[in-house]
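Heads up, one of the protein chains got dropped from this complex, but the rest are sitting where they should.
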Amino acid sequence: MSRRNAWKLVLPLAVLALGTTLLATSALGASGGVVRVAVMTDCKGAFGGAYEVGAAGANIALAQFAGGKVKNKKKPSAGITGAKAGGKNIQVVGYGCGDDTPATILKETRRLMQQAKADVMVGPLSGDEAVAVANWAKARPTKTVIIGTAGSQDPTLQIAPKNVFRYHGDGAQWNAGIGEIVYKKLGWRKAAIIMDDYSFGWTSGAGIIADFCAIGGEITKRVFPPLNTTDYSSYVRQLPPPGQVDGYFWVVGGTGTGPALKAFEQAYGTIKPTQHSGNLFLWFLTGFQDVAPRLIGSYVGGFGTAPGLKGKAVNQYHAFAKKTYPSLTNANFDDGFLYNYYQGTKALVDGLNKSGGAVGVRLQNALPRTLSAPFNISNGGNVKLDSNRQAIQDQWPVQIVKGPNGPTVTLTGYVPNVDQSFGGLFTKSSPAPGRTQPPCVKKTLPWQGKIREVKNGAVTNTVIK
Amino acid sequence: MSVYARKSAVERVIGVAVLVFVLFAPQLVSGFWMDTVLTQTFILGIGAASLVFLSAYGGMISLAQAGLMGIAGYALGNMVSERVAGGETKGLLLGWDPTLSVVLAILLTVGIGILFGAVASRSFGIYFLMLTLTYSVIGFLFVSQVTQVGGFSPIAGIDRYTPGFMGDVVNDRQRLYYVSLLVAIVVYVLIRYLVRTPFGIALEGIRDEPTRMASLGFNVTLHRTVAFAIGSLIAALGGVLFAWWSGQLSPSDIGLSATIQLLVIAVIGGLTRIEGAWLGAFAYIWISNEVTNRIPEDGLWVVGGTFNTVIGLAFLAIVIASPDGLMGVWDRIWNGLRSRGGPGEPAVAAGSAGSQA
Partner (left out) sequence: MLALGAAVGIALWLWLYRTKTGMVIRAGVDDRQMTSALGINIQVTFAIAFAVGAALVALGATVGTSQGNISQGQDGVWLLNSLVVVIIGGMGSLLGAVAGSLLFGLVTAFSAGYLPTASADCCTQYSPVLTFVLMALVLAFRPRGLFGREA
């Protein structure tokens, strides 16, 4: 063949030759005396921006409690060295890269947990991924999984294998208290809810519905715009007009929050803050700057973190985190994506210290059932795990207020000891949150009537009536 | 011996060598290699083979094959999982007998394939491509939005309910390996046999000149529909194996990303020869595995850190250098030899799939 076409042959053959050489040298050795940890976050997809933040959380905990030194103060995913617990070295074999789909997380799980032989996973980040990993872990009792920041209910309720732990609340727990606040303070009796037609939308909405209905409210309509909707007008039209309900709950996220609110204004007129509430998606006010000023005064559900909380534990946490990664701010440290990874890794170090570096079932027995938490006030500042290894956590609803640079959120309520079952409403045999789950029922919740006001970052003794 | 005969002989030798290797691979390579790389090669190769069969011999590039694999897996998952305390909560939870479920899942997928094929077989070229892509998207939207059948979270635990001959798939991966290998061999032999039957030859004629075949009295639409149904049978087999291998099925196993993955595999291997399906699957899995492990923490120079970029670049390199994929490279070596020497060798046009069959 002519020389001009020869390169067409050489190039693929070169690729193949290089490949075969790499193949021959791809030996993966296992070494003893080391605890191998995989940190699993998302680097693509809807939560791709949380990659560095999640890695930072895990690294900060390793630096603070296991004596590690971060490799690069500007890039958390560069890794950490020198971490030791229970007399063994902790080696982070990799920062896994999911994209919010179960298929990819399973691929990464196989790579890090089977090929790289990690013993423990701190992660994953999103709800559906956690369901896939929990199912995977159920068949592999010697591997341990400490959920990163996933909000789905199933991994610790319906599936709940013995080797899966979660040291923060799930998506429903995050919204505890907000239903009662709008019922008591704003006098809502009938409300409609619009939520993303997607597992996190359903889980987050479940918390709002359960809380609001438990105290006597009624959800008259549930509307489900699919993900990736760009035009919310048809879905807003399904909502009852303002005369028929006292308020609306918004569980629409990503880039949809702004357009959905704008569509509402186009359909039903200017938004009144006393008629609108929602979940943590409404914290991200920069996404809808033009609507946010009209939402000043609205009460919004929490994330299990308490930005602006005053206290020694919080200050210590901020100080050490800032020393480790000076380029991050308090806003990052108060972000659940970082904090939950921090807490999970802290628990891992505690467990390794107690088990003497052993992994597997011995580690699972040694993992702490109460864990100190800067954003928890009850139980002497500790979260407790329930019998399914799921955290019982304080929750902090917020209010949108005027700030120096425009609208901002501030703590408004303190809901003590929120558990996953919502007083028995969610059980092992109840279906996962969905379009009709949970039903709207009146119930006594453990925190009903115990929500206290928070002013200027300090919890007062005033109970919300 | 003519170059062509020599080439066939060499291919036969290589084939036997590869067969011997894979038969003894579980003893030779690590568990991870056997389970994640080789078994997955067989399974994805089966799916890609259905695509390559349709494109090489039917002239129909179908983007529905990944969707059909997923549908088979979902059907199996829905039928097989039972409603027990502490068990799976997603899907229809019918709890039927595993062996029966496998048969029914395959039949259901072939039925859906016949339906899809009947609608699509009157379209050609890019319209056919788009229509089959639509099928995959419809499947994805169906299983994710209709929560009774699945929903966004995966249906899991499928590997706990396997027919007797499969044994305990969760812990004993070797049997799954050998079953996948066996099915892959059966599919390969089936396709090679099919294309020599009158049906296969008529199909190739329809690929080349549909109007002429119609005027000769062949029912073009029926032939294409039947070919599509055969493709969906192969895809269904791959889907059932995938369900056992992965144990979990989520909507992304039906949707756009799975479709693109299968297409990339088929194109890398070569859309003109059946062997390309498994070669492409192996190359893809191996590249994605090694690349993910070797990307430095800071990412690669210029292109950044994600392995998708590297796979995309490798794909681009292979396709620009050789549009017929890796098998095309192989063919081209031999065609180069043929045009250079061999007394009395007629000049033959390079790389036409039909003559290699």
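Which chain is which? They are A and B, in the order written, and residues in each are numbered from 1.
Just so we're on the same page, a residue touches a chain if its C-beta (ideal position, glycine included) is under 8 Å from a C-beta of that chain, and two chains touch if they have at least 3 such contacts.
Note that the coordinates shown come from a computational prediction; the quantities given were computed from them, not determined experimentally.
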*Which chains here would be touched by the one that got left out?*
A, B
*Among the options B:3, B:133 or B:206, which residue touches the chain absent from this view?*
B:133
_Of the residues A:224, A:264 or A:283, I need the one that contacts the missing chain._
A:224
*Of A:54, A:102, A:151 or A:259, the one touching the omitted chain in the full complex*: A:259
*asked:* Take the complete complex as the reference. Which residues in chain B touch the chain that isn't displayed?
replied: 119-120, 122-127, 130-131, 133-135, 137-138, 141-142, 145-147, 256
*Given the full complex, what residues of chain A touch the hidden partner chain?*
45-46, 48, 197, 222-226, 228, 230-231, 233-235, 237-238, 254-256, 258-259, 435-436
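Rule of thumb we're sticking to: only the chains that are shown with their structure count from here on.
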_From the mean C-alpha coordinate of chain A to that of chain B, what's the distance rounded to whole Å?_
37
*Residues of chain B touching chain A in their complex?*
30, 32, 35-36, 85-86, 89-90, 145, 147, 151-154, 156-157, 159, 170, 246-248, 250-253, 257-258, 283, 286-287, 289-290, 292-294, 297-298, 305-306, 308, 314, 317-318, 321-322, 326, 329, 332-333, 336, 339-340
_Contact footprint of chain B on chain A as seen in their complex_ = 1, 7-9, 11-13, 15-16, 19, 22-23, 26, 28, 43-44, 71, 75, 77-79, 95, 97, 101-104, 106, 108, 110-111, 114-116, 127-128, 131-132, 135-136, 138-139, 152, 154, 158-159, 197-199, 226, 428-429, 431-432, 434-435
